[in-house]
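Here is chain A:
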Amino acid sequence: MEREKRKDGICLRMENISKQFPKVLANENISIYLKRGEILALLGENGAGKSTLMNILYGLYRPTCGQIYINNHEATLLSPKDAISLGLGMVHQHFMLIENLTVTENIVLGMEPGSWGFIDFKKARKIVKELSEQYHLFVDPDAKIEGLSVGQQQRVEILKALYRKATILILDEPTAVLTPQEVDGLFVVMRSLQERKVSIIIITHKLEEVKAISGRVYILRRGKLAGERVTKDISKAELAHLMVGRDVVLTLNKENRITEKKPGFTLQNLFVKNDNGVTALNNLSLEVCPGEIVGIAGVAGNGQKELEEVLIGIRRIEKGNILLTGKNISRYGVKKRIQSGLSYVPSDRYRYGLFLSMKVSENILASSLDRKPYVNGINLRLRVINRRSEELVTMYGIKTPSVHEPVSNLSGGNQQKVILAREFSREPVVLVVSQPTRGLDVGAIEFIHSEILKMRDRDTAVLLISMELEEIFALSDRILVLYEGSIVKEFDPGKTSHKEVGYYMTGGGER
Partner candidate 1 sequence: MKKYLTWSLIFCFILFTGTLVIAMPQGEKKQDNIMVSIATDIGGLGDKSFNDGCYAGLEKAKDELGMEIKVVESKQMTDYVPNLSGLAEDGSKLVFAVGFLMADAILESAQHYPESYFAGIDIWIDPASAPKNVLGINYKEHESGYLAGIVAGLLTKEYVTISPKLNNNNVLGMVLGMDIPPVERYQAGFYAGVMSVNPDCTVISIVTGVFDDQAKGKEATFVLAEQGADIVFQIAGLTGLGVINGAKEKGIFAIGVDVDQNYIAPETVITSAEKGVTESTFLVIKSVKEGSFKGGQNLVFGLNEDSTGISPYHGFDSVIPQKVKDKVNQAISDIKSGKIVVPSTRVEAGYNQ
Partner candidate 2 sequence: MTAREILYKYRVIVFILLFLLAGSGIILYITSYFAGLLFILLAIIIYYGFHFLLKDKRIVLSEIKSIAKKMLIPLAGITIAVLIGAVVMIITGYNPLTAYGALFYGGFVKNWHVSLLNAAPLIFTGLSVAFAFKAGLFNIGAEGQYYIGAMAAAGLGIYFDWHPLVTIPVIFLAAGLLGSLYNFFPALLKVKTGAHEVITTMMFAHIARYFSSIFIRNFGGDPSTSSHPYVTDPVLPSNWLLRFKDMFPWANYRLHSGIIIAILTAFFVHYLLSYTRIGFEIRAVGSNPAAAKTQGISTGKTVFIALMVAGFLSAMAGVNQVLGLDHKLYGNLSTGYGWNGISVALLASNHPVGVIFTSILWGALDAGGQYMARTQEVHNSIVEIIKGTVLFLVVARYLYTYWGQKRKKKETCNE
């Protein structure tokens, strides 16, 4: 058996890997192997332990126990440095690029050409140029990262790995931020790398991608290996079953309610600048009616962040108006907007959503602790607060030992539910939801989707901002495509395809 594997050109084996984090066992006794020149998929839900496993392989985390063999030699990976020297390269889901440095600097960082400790910038530039031509990954070597699109940034990441002479390339959710067109481009790159005998591990939770690109697939479920399959021998449904551990209803019961157009939530000719003072939202107008979900599709960095910030009221409007049931709220502060009936589920729940060190009860009622019945004068009425938060905890099925637990002790899904409970229970007129399911497992996703639909059924105007086209298609009554800060196209989800929307997401409509 052992000999057989070697004959097949096994370049990597991980055996009996376990990883214990302070509160969770992220990997439990996982063994995998990789053949030279193969594209291997690692499939699993969010939180299944895929990234942890790859971070262990990359030397970023230390396994609690288990061994790693690279080219049949046991490897002690104390840091990414060791991993890199053994020919491993990794493109992380959140790019590891330093924004205010140039492409060249980012690529050569850590292995800079030059002598006496000085950097030879000329030589570095030349190397980068050659490398990008060699692999047909074109980027401007002198551009700063902050000015590049996500797709280009990904290219820089791949170049970074190739510059380090990677023979095993790990791609962590590489398609999450790409448009369908860019995904195709990525696959082309991957295949050409495969031809050059680079082995690739791709982490994903999307079944189509597994089918489209990989030769073999490992399925992880809740930190354990749930199976190993050759891709062409397995159907999507089987994969899904292995991944989730039960049958999944892949489509939601979405009954398309036809509503008469009442004024709900209207944005008129919005102009907004980003942190660097560059126009991020450019003459953006849209309308959401009560009882309707409008999905904003778009590639990350086209103004989504600014849009959600400007809606909740923490970013300044340069020009334009926001109307809520006909009332102009553009000059309102956050508090007044909340009181007018705006609710908001932020895309970055740690930054904008939660007070990690504070109690569940304080988080779940954070925006209501300035009014009756929760306060009396300046006193907090703790008994009322506790009772109400216990109600909400039960209502939204939040798993927590008590409402006095700090939110930081909850799992990601339960943390998101805390936010949902807070925002949804306010009975909002308008609900802005951004990336509501990022990083959550299927169970939590189903729950959250159904809650959003419930809100719609209660005649709330819902604006859904998401990078995941599946989510947009599954929930929206209308799809608007956001490109470079403007709405470029409107679609009916029933009458269009991912491909077509993707085409407009990348600016296809302008050409």
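The set was built so that all candidates are chains of the complex that A comes from, given by their letters.
One rule holds for everything that comes next: a residue touches a chain if its C-beta (ideal position, glycine included) is under 8 Å from a C-beta of that chain, and two chains touch if they have at least 3 such contacts; residues count from 1.
What you see is a predicted model; the values in this text were computed from it and never measured.
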item	value
Complex partner of chain A (touching, any copy) among 1 or 2	2
Touching residues (chain side chain A, partner candidate 2) in the complex	18, 20, 64-65, 312, 314, 333-338, 344, 346, 350-358, 362, 366-367, 369-370, 375, 378-380, 382
